[in-house]
Structures are given as structure tokens and as C-alpha cells.
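One structure follows; several queries about it will come next.
Removed: one protein chain of the complex. Kept in place: all other protein chains.
For reference, chains read A, B and C in written order, and residue numbers begin at 1 within each chain.
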Amino acid sequence: MMAMSVWLPVGILLSSLIPGVLIFFQPEERHRLRTWLNLLGALIKLLLVGMLIWGVFHEQVFETRWTMAPGLEFVLHADALSVLFVSLSTLLWLVTTIYAIGYLEQTPHRSRFFGFFSLCVTATVGLALAGNLFTFVVFYELLTLATYPLIAHKGSPEALRGARIYLRYTLFGGLLLMIGAVWLHTLTGGVEFVEGGILQTANLDQSTLRWIFLLLIVGLGVKAALVPLHGWLPQAMVAPAPVSALLHAVAVVKAGAFGIVRVIYDVYGVEFAAELGVLTLLGAVAAITIIYGSLKALSQDHLKKRLAYSTVSQVSYIVLGTAIVGPLATIGGLVHLVHQGVMKITLFFAAGNYAEALGIHRVSEMDGVGRRMPGTTLAFTIGALGMIGIPPVAGFISKWYLGLGAVEAGAAAWVLPVLIASSLLNAAYFLPILYRAWFKSQSAPWPADKTAGCVRELPDALLWPPLTTAAMALLIGLLAAAPYSPLEWAELIAGREYRQ
Amino acid sequence: MNLTLLPDLLLAGMLIGLAWAVLNSDDLRRGVVLFIAFGLLLAIVWARLLAPDLALAEAAIGAGLSGALLLVALRDGSGGDQRSAKRSTLNRWLIDLFVLVMTCLIGWVLWLTIYAEPVERLAQLANAMLERSGVSNPVTAVLLNYRAYDTLLELVVVLAAVLGVLVVGRERRGYREPGPVFHGLVHWLVPLLIVTAGYLLWVGAHAPGGAFQAGATLAAAGIVLRLAGYDAAGLPDGRLLRWLLVAGTGVFLLLGLGMTVSGGGFLQYPEAWSGSLILVIEVAATASIAAALVLAYRGGRSDGWLLVDEKDKNREISS
Amino acid sequence: MTQALIYALTGAVLFMLGVRATLLRETLLPRLLALNVCGAGVFLIFVSLAYRGDSLPVDPVPHALVLTGLVVAISATALALALNRRLREMADE
Partner (left out) sequence: MNNPLIWPVAVPLLSALLALLWPRRSTWIGLLGSALSLAAVVLVSRQVIESGAIELALGGWSPGLGIALRADGLSVLMLLMSTLVSMAVAVYASVYFSRSERRSEFWVLWLLLITALHALFLSGDLFNLYVTLELLGLSAVVLACLGGSRESLQAALNYLVLGLLASMAFLIGVALIYAGYGTLDMAALAAAIESGPTAWVALSLMTGGLLIKSALFPLHFWLPPAHSNAPAPVSAVLSALVVKAAVYLILRLWLALFDEVVTQTAALVLGLLGGVAVLWGSWVALQAERLKLMAAYSTVAQVGYLFLFLPLLAALPEGTTRDVALGALVLLALTHGFAKSAFFLAAGVIMQRAGHDRIAELGGTARALPVTAFTLALAGVALIGLPPSGSFLAKWQLLSSVFITGQWIWLPVIAVGTLLAGAYTFRLLGYAFAPGEGVGPSLSVGREEIPAVLLALAATLLLGFWASVVWELVPISAYAGGGG
């Protein structure tokens, strides 16, 4: 059992790292082998994560340590929060892999793509399992490196430009994060992630801690796309649909949000952070981001851009939940980490399908698409309704707990208006799409109809992933009170964070 | 002012004056000739400072061979145009200031260390160990026994440099058709130089002389031969030449390693044998140094090539 | 020890004169002359260190060092001249 607790976190990393590395060396035409490697890796990871969930729930300790330099330990450690993020990534990686196999059929450079795709997931899982700030920084930078080639994948000038902008933002963010991390590391002699935080008792200069907080949050905020650090995200949507899906739902944006959660809960400790007065500012930024993202989404005709701005807005719910001190808000923020991922990935899968099947890239081209592609549009609808926060889809749960949390913490005066305004805006930019898709009739020929004459709307590999994730979004909303549901798990985490 | 210092002051003043003249002469030919004179004057200073080994070496190498190389370079037109560097006045000024300050600093340190508080250096130790070194000329003892490793690496430096000359250089033609008088001169000068070299080599064990001086003298014989129209300058060709170049370093290294393998330390000669071993090394080193110096003077072969076997060359030509 | 000092100081002057000329001159040959004068300066310092008056035996170590330095210097000079000559040939071609 001892060996197990050391090897399980490593195994979870390796289950995507090894296939990824192997895939790099596969010749382009070995399609089957590549598929098998991908799926095998994803399934093994799923199995291992299952074991992890069970173990962590029963308060087992999973930890791997490796000294990289004096005072710098590479630590993989599984706590309840990591499990939440790990399982999200693992599940969605499996679905996205299937989707990507279908989506990229017959395109060049697939070995390169799937290689980096696996590395990207490895980095994300590494982030989730990072047991200290140093390890977190390592994976944070690795994530940048693994995603850059994915965004640039098409090699077109726009793709390269988008990737370049992405890189500028993230390298800058990574640098600030690193400086902040080193600073804190130097002051404390090591920054382990501990539930409840470590700085409360450290007795350090408060204004220094504020500066460090600023560095860390700005560094993380770049990936979390906090306004005004969000500029790269709408540009990065030039990436292939599976990449966008993964980027927005799991990998990059979530990595930033997850990092913010880690820093506030497990480094500073939420009460101590509130004491320092830094959370008010963060809450304000989150609120601005929520409103600003929604407003921008409203004016986008390009579907993926609209979804991108919606991500800007939605991810900040997580940050908002973190910035409000109190278990209920915490639960709301954490559970949204999962909910937003499942819903947003559905939307991007659907958007990819529209583009793939009919060449639809713009909202204005979507009239009557519901009849032509009912499965995809059904999935899109569920995702969109969830985003707005309509019960019983998962998004409702998040907003409900955020609202409760705000009331509990006495922040209702400014949080509730933000929530309401944003929900209204969500509705304003999603409902017209649904209306066009279902109720309007086709007004112009499809831009590029590739499925004309086919019996089914799309191949299975493209159709089932959005339907699956849409079903998940529905189920985790409906069964929110069931054991092992994301909500239950978020409650478990909140319980542990506020234990002392 | 002590009158006995006068000759020394005079010599020193002449050195500085000559150096100034060398460095500031706009006519390069004059500069080179002055440099040779500077070298000879330096040889006198070495003698004055009780360094006869150096006096010999300076005369042969510093003044003689360097001079020959520089003169040949002049003849090729390597001098180039003599624009002085276009440094701004400020720049020159700064350089002069820097030079002045550094001279004073170094001078100050020398004054402190030589005059103010003399330090006991290695003299006594080196002389005391002399009887265990296998030779009685202390300089040879340092060069081939105490600090033999330095000398080994120095032979490698010579080897690297001569390879460089061969890599970049093409052979230049002999100087001129020798007249009958010069021819006669060659006939007795070359044997004389060879005999001198042999003597210097032999005597090095107990009196001023040794491999470097001998090698340089031998090289001088080669250069004379070449001046007389023998293009090969007395050097063999191909494989034999390579063996000649390697001999010094090779014998040195193999003997050193031999000591290690037989249980001693690297280059740790058995005391009874050290005299003979040093002589063996010196013979090989003399040959290599002479070959290298002549090659440096002669340049590479006309086809630019030393290191290809005949078979290889033929193959490359045919392909 | 005064003689030793005289020559050592001369060595320092020669060294810095050489440095000065290396910095000021642009073409190779004068620079090589300058570097050789530089070397002569250093050697002079070494040898004057070895000199301990006419009556005492000299310190042989600096002599050996200078001998080594002398050979290194001529090797480098030969290499530089060969390089320079090749460059001129190329310029003519």
C-alpha cells in the first residue's frame, strides 16, 4: 500500500506522458496505433484516477517527492482539490480525444498534434497534483509549452499570430508567477500546499505578502483570462476545435483559475487573505471580468469568439467564489470549475461540428441548423441553458451556491447584482442562437456543406462527444446531491478548508 | 646615485627606446628590423641577468626565427597598408591614461615585492633538488623534470600551431636562385649549424643549452637550405614528416605514461635513469621543434596538404 | 636588488607599451610586433625576479617559464602570420 501511495500520482502523469511521447515517433499513416495509444492512455488514466478518488475520499495520503535542487522538491500530492481537477481533466480528455480523432481525420501532422495533446493533458494533471508552489510553476510553464504548438497547429498566418500573442501573454504571466513564487519560497523556505494555508502562522511582513499576492495573481490571471489580461483568449480560438474545447474547458483557462484557488486556500489561507485585504480587489476584478466578458460576447457574430468571451466571463465565477469568504461561496466557485468545463466543452464541440459539417462559423449563418443537425444542436442547447443558469442543468447549481455564499458572507449587495446581470447577459447572447437554430428556417445555403447526401448528420466520433458531455452537464445538475458528485466533492473540500 | 647601476640603466633605457621605435615606426620594414635588434639587445640583458639559456634561446628564436618569419611576411606584402587606427582623440587619450595608470600600478607592486620585502621563492628548493633531477643545469632540470608537464604541453602548443600553419597556409616559393658565393656558404654553414645543434643538445644537461636552443639552431639550418633553393628545406615528406612532428610529444608522453603504468607517477623518472631519459626526450623534442619551426617558415605544401596519404590523394583526384 | 628592480620596471613599461600599441594599431603586423614586445616585458619581469645579485645562484624556475613562453610566443606568431598571408591571398584572388 505504501508503494501504491507513492506511485499512483506518478502513474497518473505517465499514463498520458508515455503515450504522448510514443505518438511523436509514429509515422503519420499509423492511424490505428495512434488511436489505440491515445485511448489506452486515457482509459488507464481514468482507472487510476478512480483509485485516487476512492483513496482520497478515505483520507489516504498519496505523495511522491523528488529533490531537484537544494530546497526545491518536486512534489506530487493528491488532496481533495486536486482530485476534483484531475477527474475533470481525465474525463474530458477521454471525450476530447475521441472527438479529435474524428475531427482531424485526413489532416496532416496528426502525430505531432496528438503528441502535444497528450503532453498538454499531462501538464494539466501535473498542475492538479502539484503539491507545492514550485511544482505548480513547473507544470504551469510546461502547459504553456505544450499548448503553443496546438494553437499554432494549422500553420496559417492567423494561427501563428494567435499563438504568438498567446505566448507573449503566458510567458509574461509565467515569469511574474515565478518571481512571486521564488520570493515567497525564499521567505518561507518552501511553499507546500496545505489545506487552510501556511502563511497565517508564518509571521511575515504583510505588505510584502500583498506584493507577492499581486505577482502570483497577475501571473495566474493571465491564463485565467482575468480582465485586462484576457487579450489572448479570443485570439487563440484559431486553434482546431478540439484544442479550443480543451483550452477553454480544462487546460489553460482552468489552470489559471485552479492556481488562484490554490494560492488563496492552500497558500495564504482564505481568512488570512481576507485579513490582508487582497480579496476585495480580486472580487472586484472578477466581477468586472464577468460583466465585461458577457458584454463583449453579446457583440460577437463569430460563434467561437462569442464562446471565447463567454469563457472569459464564466471562469471568473470561480474566482468570484474564491474571493468571497465563506464555505457556501467556496462550494459555488469550486463546483463551477467542473460545471463550466463540462458545459463549455459541449458548446465548443458543437461549434466545431457546425464548422466541420456545414462550414458555419458565424451566428448569423445558423438559421435553421437545428433541423439539419438535431443531435449537435440539442447538445448545444443544453450547454447554453446551463451557462445561463437554468435548472436543472449544472450551471444553476453553481450560481445558486454563489448567491447563497454571497448572502452568507454579507456580500450580497454587490455579488447578487453581478450574478443577475450576468445571467441576463448570458441569456441575451445565447437565446438568440437557440432561437435561430430551432425556430428560424434556413435563410441562405450553408457556407460549405460537406455532409450533403449523408444519412446521418455526422460520424459517431463527432456526434457522441457533445451528446455525452451534454448529458453529463444535465446529470451532474440533476444528481447534484448524489455521493461523489462534483457538488458533494466541493462540499468535502470546503469542509476541509474551513476545518480549523 | 650608484655608478655601478649605470650600465643597467643604460641597457634598460635602450630597451625602452628601441621598443618605442619598433612600435611607433610607420615604416614596417624598419619596424621589423628594429624588432630584431630589440631581440638581440634582450639577449644581452638575459646574459646580464645570468640567464645564458635564455640568451641563447632569445638570439635563436626571439630575434632570429621571429625576425625571419616577419621579414618573409613583409616580402609577401602581408604588411598591408599602414593606416593608423582611426581612434578618436578621446579614445587615444583614454588608452594612454589607462596605460600610464597600469604601468604605475604594476611598477608599484614590483617595487613592493622585489625591493621592499624580498620573498624567498623557489630558487633554493630547485637548486637543492638538482642532484635528484638527473641533470646539473638547473634550467633543464625545471624544464624536463620538475615542470616537465609544462614542457610536454608546450610541445603540444607547437604542434597545434604548426598544424594551423599547414591548414591555412600554402607553400611559398624559395627565395631566389642562389649565387655561387651563397652556395659555398651553405656548404659549410649548414653542417656547422647541425653540429652546433648537436652540441647544444648534449651540453644542455649541465650547461646552458637544451632542446629548444638546439631545435632552433637546427631549424636555422633548414632555413638556410631553403634560402639556398632547396624547397624542402631538408625536411622529409609525408609519413616521415608526420613521425618527425609527433616524435617530441609522443616520446615524452609515452615515457610519462610508462612511468605511470610501471607503478610510479606520471613523468616520475626513476632517479638512476632520469639523466638518460631526459636526454632521450630532448633528442626527440629537438627533432620535432626543428621540423615544426622549419614548417612554420616554409608554409604548407604547395597542394596545401600534409595529412593525406598518397593513396587517399590519388583517390580524391580520380573521383 | 636594485638591478632586478630596474629591469622589472623596464618589463612593466615594455608590457604596457605593447598593450598600448595593440590597442592603437589596426593592421596585423604592427599588432604582432606589439604583442611580442608585450611578451618581452613579461619575460623581463620573470627573469628579473630570478636574479638575486651576481653572487647568489639564480632561481631557475622563471628561466624555464620564460623559455616555455618564448616558444609559445613564436608558435602563435607563426600561426597569425600564416593566417594573415592566406587572407591576403584570398583578397588578391
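Points worth noting:
Keep this in mind: a contact is a pair of C-beta atoms (placed from the backbone, for glycine too) under 8 Å apart; a residue touches a chain by one contact, two chains touch by 3 or more.
Keep in mind the model is a prediction, meaning the values are calculated, not measured.
For the options B:V156, B:A207 or B:V280, the residue in contact with the chain missing from this view is B:V156. Contact with the undisplayed chain is limited, among B:I106, B:V186, B:L279 or B:V294, to B:I106. Touching the chain that is not shown, out of B:W202, B:Y230 or B:W243: B:W243 (per the contact rule at the top). Panel shows chain A; residues 66-72, 74, 112, 134, 137-139, 141-142, 144-145, 148-149, 152, 155, 160, 163-164, 167, 171-172, 174-175, 178-179, 182-183, 185-187 of it touch the chain omitted from the view. The set of chain C residues touching the chain not shown comprises 8, 15, 18-19, 22, 28, 31-32, 35, 38-39, 41-42, 45-46, 49, 62, 65, 68-69, 72, 75-76, 79-80, 83-84, 86-87, 90-91. Against the chain not shown here, chain B presents residues 102, 105-106, 108-110, 112-114, 119-122, 125-126, 129, 145-150, 153-154, 156-157, 159-161, 163-164, 166-168, 239, 242-243, 245-246, 249-250, 253-254, 256-257, 260-261, 263-269, 305, 307-309, 311-312, 316.
Rule of thumb we're sticking to: only the chains that are shown with their structure count from here on.
One finds 70 Å separating the Cα centroids of chain A and chain C.
The set of chain C residues touching two or more other chains is empty.
Counting partners per residue, chain A has no residue that reaches two or more other chains. Chain C makes touch with chain B in their complex at residues 1-21, 23-30, 32-34, 36-37, 40, 43-45, 47-52, 54, 56-61, 63-68, 70-79, 81-86, 88-89.
The residues of chain B lying in touch with chain C in their complex are 2, 5, 8-9, 12, 15-16, 19-20, 22-24, 28, 31-32, 35, 38-39, 42, 45-46, 49-51, 53-54, 57-58, 61-62, 65-66, 69-70, 72-74, 76-87, 92, 95-96, 99-100, 102-103, 106-107, 110-111, 114-115, 118, 121-123, 126-127, 138-139, 141-143, 146-147, 150-151, 154, 157-158, 160-162, 164-165, 168-170, 172, 212, 289, 292-293, 296-297, 299.
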